[in-house]
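With one protein chain removed, the remaining protein chains of the complex are shown where they sit.
As written, the chains take the letters A, B and C, and residue 1 is the first residue of each chain.
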Amino acid sequence: MKETPKKTSGVFLAILALLILLPFFLSKAYLHLAVIIGVHAILALSLGMVVGFVGQLSLCHAGFYGIGAYTSALLTFSHWPFWLALPAAGIISGLFGLLIGLPALKTRGIYFAITTLSFGVIMNIMLNNWVSLTNGPDGLSGLALPDPIPLWAKTSISFNTPRNYYFLVGVLLLFTIFVCRRLLNSRVGRAFRGVRDNEVLAECLGIRALRYKLTAFTIGAIFAGLAGSLYAHYLRYICPRDFSFAESFDLLVMVVVGGAQTILGPIVGALFILALPKFFGFEPVYGRVAFGIILVVVMIYMPRGIVGSFQKGFPSPKGGAHGPS
Amino acid sequence: MEAAILLQQVANGLVIGSIYAMVALGLTLIFGILHIGNFAHGQLYMLGAFATYWLVSLWGWNIWSSMFVAMGLTALLGMVLERIAFRPVRSAPHINGLIVALGLFIALENIAFILWGGDERTLPSPYATKMITLLSISLTIQRLLVFAVSILLIFLLYLFIQKTKMGKAIRAVAQDPEVARLMGIPIHRVSSTVFAVSSALAAAAGAMVGPIFCVFPSMGLIPILKAFVVIVLGGMGSIPGAIFGGFILGVAESLGAGYISSEYKDAFAFAALILVLMVRPTGLFGKE
Amino acid sequence: MALLELEEVSKFFGGLAAVSDLNFSLSDRKEILGLIGPNGAGKTTVFNLITGLLKPSRGKIRFQGSEIGGQKPYRLCEMGIGRTFQASSLFFEETILNNMLIARHSRMKSGIWGAVAIPPSTAREEREAVDQCLEILGKVGLVSKANALPHSLTNMEQRLLMIAMGLATQPSLLLLDEPSAGMRPAESSSLMNLVGQIREWGIKVILIEHDMKVVMNTCDRIVVLNFGRKIAEGTPEEIRAHPRVIEAYLGRRAGAAR
Partner (left out) sequence: MSKAKQTCFYFCWAFFFGLICSPADLLAQTSAGKGIKFGVSATLTGPASYLGWHDKNGTTLAAEEINERGGINLKGEKHKLELEFFDNETKPAKAVEGMRMFAEKGIHACAGPQLTPLAYAVIKFNEELKVIFGCYSTTPEVFEQGNKLILSATMNQKWSIGLAAYTAAKVLNLKKAALLVDTTGYGRAVEKHFTMNFKKFGGEVIAVEWYELKSTDFYPQLTRLKAKNPETLMFGGMSAEAVILIRQSREILGKKVLLIGSDYFKMEQLKKAGLEVSENTMIPLSGFHIIDSPARQSFYKKFQDRFRAEAETYGACAHDEVLWISRAMEIAGTNIDAFKIREAADQAMRELEAKGLLIGGAHGGFLPNGQAKKYYIGTNILRDGKLERLKMITDLKEIGLE
């Protein structure tokens, strides 16, 4: 929707203020949920870069998430500080993204989807069966908390409470949003959208489709890795089950239900999907049924996802995003 | 001895492959018409198995008649799903169809869980335990039946697609929906027919494996995943692709598990798929 | 030296030849080359061969002296070959200006870093790009609609936009695939004026066109295809008189004139 930058940033600031105040009256359990939602918001956004920006249906995102988590876990076990392990996790899973994207992006459409699904499954089986490295299905426990950031004299920011971790995740989420916005409103982002909407035309206009698909795929993997690291050091325990293809599907659902082609969409999606079970007072199993039906209904009545269908006209990048222009 | 084992493994693979093929055929038909990756198909397989189970165990029908009735019921369900869930999203981006299918997958599995609980039930069958052995291959009769029935059904499907008017219509729509519509082919009827046929196939597969494997709400997941591998391996919308893909995958898995490592059994299917797609990005039988 | 040369170029689909042993070249003179022929004569196939969407089965295609047969489309675009499509193909989810900026892609540099950090160079680049795109839009007369969406444009305007996007890639050769399809005479003549201007800006144009009158009035030289073969080449006058052309077109007017 067409908004003046002024109004946009106004809305943005309001939301931001709310989010900053939230943890001070939210109960700890919900704070925990908020942290998990934050992590998944980052994940969904990073998947959104692939699904929404360049229109490639990737199903191995949980794999990158897992690689990030395990990388940073193993690095901190060998006495790296978290603040080095975090970017390292991003870089390593970015590399995996590059290595997997290079062959996978040769295929198109559903073929790409299933190829990535296969890579996802294989990555998960590796995490599960490479016991000597990953400790297999029992997972890695006893991960370190992020080291406190010393401020002055004796004070320092530590991350032992969910509240502080909430802010850590929040900062990274903001960073992700920022990067997404900047990308979308740039030459690169236009190339992304060009490839998404009409690949042949884009190529005839001098856009190297494969390169930009790969770029988006890799950036997505990088952020997934960062999210993985955050998750690992919050929960201080990771096991392969967290990173199975089922998780990939959950992420995909978040992106599409929220609104793939927007920036706000995946975030709303993550909130929607993860907070939803809280509102089924009744038997969780019935909740799952309701969840399934809701997916169908949303897709039928909001083909562009929740956020997408709020927009007038078409999802121009500005439409979805609430951020400083 | 070695040769005997090899034969046995190939036989194992062919039996499993025939199941994959049956599920994959329906999937590929649906994809050909609606371009939807229909995950819910796996649950029709599950429901088919349950329907057969109840008919056999409650009313003591024999396995064949209950299988046919189950196929009918599941076909109806398939048509209903097509009408209420898939038809509305046929014009939307394909990914929406995928999410709808996922939603149905989740809903149906949990409905089954609520109705019948999570534990495994064995579908009683007279052929379940009888073994027969020919040239050092020993299989239960039920497994041979699975193979035979799937071959039969595949053949019938082939006749249906090639010979009947509706079959021609289906092929036309798969070729080019727009042209087909212009030619006055009732797209909606075609798509609901396709759903009926493929659901029936899935149900048959479920009914046939019921006695070998067990019947439980989450039984549909693995077959549907493998079926996706199969149809992509064979080439989306290609019927021979689905058939051969199924058998290839089955044999590859069983040989992989038998000769390389059973720890990575499930990885082989997917690794094989990736390799094939690297060489032929549209699968074995897919058109460029 | 010739800008574009086709030498014995053939393209087969399965058995049948869509284009066979086609020869023609485009000199450095300012000119508009018309490419005509009945439906299915392989005109668009020729375009696809030149722009790298198809790989020639046989023969050579040279652009500015270098062999380009089977090059990737984006390379050719960077080398200076722009084109439009027969069907109106645009980025329908983007504003007109964004369509232009996407077309501008190959003439800009900024990458990921530029996108995220926006250093002064990138900011300048963006500003310049916008200015140039608006300028081009001005030339085709769409500048007032810069922020509209393609759906809101008339057929005529959509075609103009496609040409504008072609121009935004700064081509030295522009291929126009039936730019006037489905236009009223008045519209198409004004369109042809634009094509004439494009020539004056020093951009060579190859034009596929059904409307004989338009072709004859616009083109400096005409190549006639039939069943993938060149049956005639020459000035409009020569073509008008050419027996095989007449034969090829006789009774086909209905089809030809659309």
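Methods note: a contact is a pair of C-beta atoms (placed from the backbone, for glycine too) under 8 Å apart; a residue touches a chain by one contact, two chains touch by 3 or more.
This is a predicted model, so every value here is computed, not measured.
Among the chains included here, which ones are touched by the excluded chain in the whole complex?
In the entire complex, chains touched by the missing one are A, B.
Can you name the residues of chain A that touch the chain not displayed here?
Residues of chain A in touch with the missing chain: 25-30, 32-33, 36, 125, 128-129, 131, 136-139, 141-142, 162, 231, 235-239, 241-242, 271-272, 275, 277-279, 283-285, 287-288, 298, 301-303, 306, 309-310.
By the contact definition given up top, give the residues of chain B that touch the hidden chain.
1, 5, 8-9, 12-13, 15-16, 110, 113, 117-122, 128-129, 131, 138, 140, 209, 212-214, 216, 218-219, 221-222, 253-255, 257-258, 261-263, 265-266
Assume only the chains that are shown with their structure count from here on.
Chain contact topology under the given definition, line, ring, star, complete or other?
Per interface graph, the chains form a line.
Among the chains, which has its CA centre at the largest distance from chain A's?
Of all the other chains, the one whose centre lies farthest from chain A is C.
Could you work out how far the Cα centre of chain B sits from that of chain C, in whole Å?
Roughly 48 Å, centre to centre.
Distance from the CA centroid of chain A to that of chain C, rounded to the nearest Å?
One centre to the other, that is 42 Å.
Return the distance between the CA-based centres of chain A and chain B, expressed in whole Å.
Chain centres of chain A and chain B, defined by C-alpha means, are spaced 33 Å apart.
Where on chain B does chain A make contact in their complex?
31, 37, 85, 88-89, 92-100, 102-111, 113-114, 225, 228-229, 232, 236, 263-264, 266-267, 270-271, 273-274, 277-278, 281-283, 286
Quick one: which bits of chain A touch chain C in the complex? Just the residue numbers, please.
Where chain A meets chain C, its residues are 178-179, 182-183, 186-191, 193-194, 197-198, 200-209, 215, 219, 261, 313-316.
Give the list of chain C residues in touch with chain A in this complex.
The touching residues are 51, 53, 72-74, 77-78, 83, 85, 89-95, 98, 101-103, 105-108, 110-112, 114-116, 118, 122, 125-126, 149, 165, 169.
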